[in-house]
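Only one protein chain is missing from this complex, and each of the others stays in its spot.
Moving on, here comes chain A:
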Amino acid sequence: MVKFLGSSRTPAAFLHGDIRNTVGNVPMEWYQDYPHIGYDLEGKKIFKPIRNKDELDEFLDKMENPDYWRTVHDKMTSTDIRLTDEQISLVHRLQSGQFGDVNFNEYEPYIDFFSGETMIHPVTNRPQDKRSFIPSLIEKEKVSKMVHAIKMGWIKPRKPKESDLQFYDLWAKEDPNAILGRHKMHVPAPKMKLPGHEESYNPPPEYLLTEEERLAWEQQDPEDRKLSFLPQKFSCLRSVPAYSRFIHERFERCLDLYLCPRQRKMRVNVDPEDLIPKLPKPRDLQPFPTIQSLIYRGHSSLVRCISLSPSGQWLASGSDDCTVRLWEVSTGRCMKTVEVGGAVRSIVWNPNPAICLVAVCFNETVVLLNPYLADKLVYNATDQLIASYVEPEEERPQPVQWQVPEIEDSDKGFRLIITHPKSVKQVTWHSKGDYLASVLSDNSNMQVLIHQVSKRRSQNPFRKNKGLVQCVSFHPIRPYFFVASQRCVRVYNLIKQELMKKLMANCKWISSMAIHPGGDNVICGSYDSRLSWFDLDLSTKPYKVLRHHKKALRGVAFHKNYPLFASGSDDGSVIVCHGMVYNDLLQNPLIVPVKVLKGHTLTHNLGVLDVAFHPTQPWVFSSGADATIRLFT
């Protein structure tokens, strides 16, 4: 406004003499430090007024001057100018957005000189120049020059731009056979489920939800719902409303596509079967007993113990009916029955084939019985051997009493009677057949006695009682002696008279023990239905514990020649295992259970009481509480 005023001639300026400033449109601050503020038309300085109006003057002016509202200060000349009425009305008009000129008619009629209408006559009727339709000679000349230059090779076609390789094959170096290859990892987007009958506008009635189903559906969490919508029935397609869940569903689909894991997880796919150590199949481990072949019937009470003759022709069995029976193995014929004075706890055939003796223990006695079942020479030699005993000159105190039986006992086949102070629960022979060990049920230190038959001498090898002895056994080759107490097996060296090893069986109560014919492995059966295999070279802990039986084990046995061992249990079954022992010290024994043999019926909760192998054939005998002995071949 000020500029406008300053740069324009106003009638007021003419009134007070022309004091127009000529500095032009420059900031007046430039003249702040000068006494003048510019130059008038004659080039004379226009001086600033001596005294500027201060705030107070301004206020007084505002209060007193009625024309104050129409007074403007002109910075160019530092004068106050009172605006005229025309000027005021111009200001008002401009402020209200009207044209400044009062007389300007903004709605004057429009004169259309050049209209959009195509006119039939040209605006000018001048004919076209000739040159506009004649080929230009200059252009022709220029073109022919360029053609000539191209022909002469002066102008060469523009070289194609040597473009850098802007892109390259990202996967060129990829191995097509790689497991993580791109195409192998391709996971197609999951497909949407195709609509079913329940999506129909008119679904079959069985797809419509009943009232309860609908309530249940509504109460379910949206994630748990089987259907994401309620099937609805419409009479015609026309009445189907817009699908209200459309956006929602599309969104979910997008989420599915976007969040779907498009990466194949390389899970280590290990078949649990592969983690099991490879055991040979039982049919590759033939021969072993598979089927029950013979039943030896005759006993009237449970058969506690059985033993095979070294030749394998005869079987001796002892029973709670106070008899010892001798059987022909091949036919099941009971050849002899010998009455003894008590329930037979243990019976062992002398392992020496040159001696025909069976050790039978019942009550407090151990009887050496000649069954007369062998070569005539052998059993006569046995009788002579026992008869050839000469009394030693000086009587030694013996823990037991050796007796030659009376005549009626002698007729039964009894050859020697060893009377113990307490009842005897087990006897066992040394492999040479001269020494005999017996176990007494006693809590004192006299639990194990070793007898020498040829000298009729007995001794108690242990001074201290180290737990209740369950069974004892001689080592088949070396002078070792195995004593099984309730929880452990102690191995003694009989020559050095010292404890060699103590095998911890990890079970509550050992019931039976068998020594491998090689002598380096021991199996123990226990009443808590475990069978522990010890490798004496490996450790004093069991090399393997087999828990195949359901009830307490009563008897275990090794085969003499075949890699077999068997265990009999109160559950009425005999389990035959392949137990291969290698000469190579680096290779651990191979133990494979091969067969469960069933046949015995449970009587008084007792099943199999003893097992024994045939000395030459892969046959196993088991005696049971049902008063039978069974042969499995």
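Convention: a residue touches a chain if its C-beta (ideal position, glycine included) is under 8 Å from a C-beta of that chain, and two chains touch if they have at least 3 such contacts; residues count from 1.
Simple rule for what comes next: contacts and distances are computed from a predicted model.
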item: Record-based protein name (UniProt) of the chain missing from this complex, from "Proteasome subunit beta", "Ribosome biogenesis protein WDR12", "Serine/threonine-protein phosphatase" or "Vacuolar protein sorting-associated protein 33B"; value: "Ribosome biogenesis protein WDR12"
item: Residue of A:37, A:81, A:294 or A:594 in touch with the missing chain, whole complex considered; value: A:294
item: Of A:333, A:455, A:502 or A:547, the residue in touch with the unshown chain; value: A:333
item: Hidden partner chain, touching residue among A:79, A:232, A:311 or A:603; value: A:311
item: Contacts of chain A with the absent chain, listed as residue ranges; value: 286-287, 293-294, 311-313, 330-333, 335, 375-377, 616-617, 633
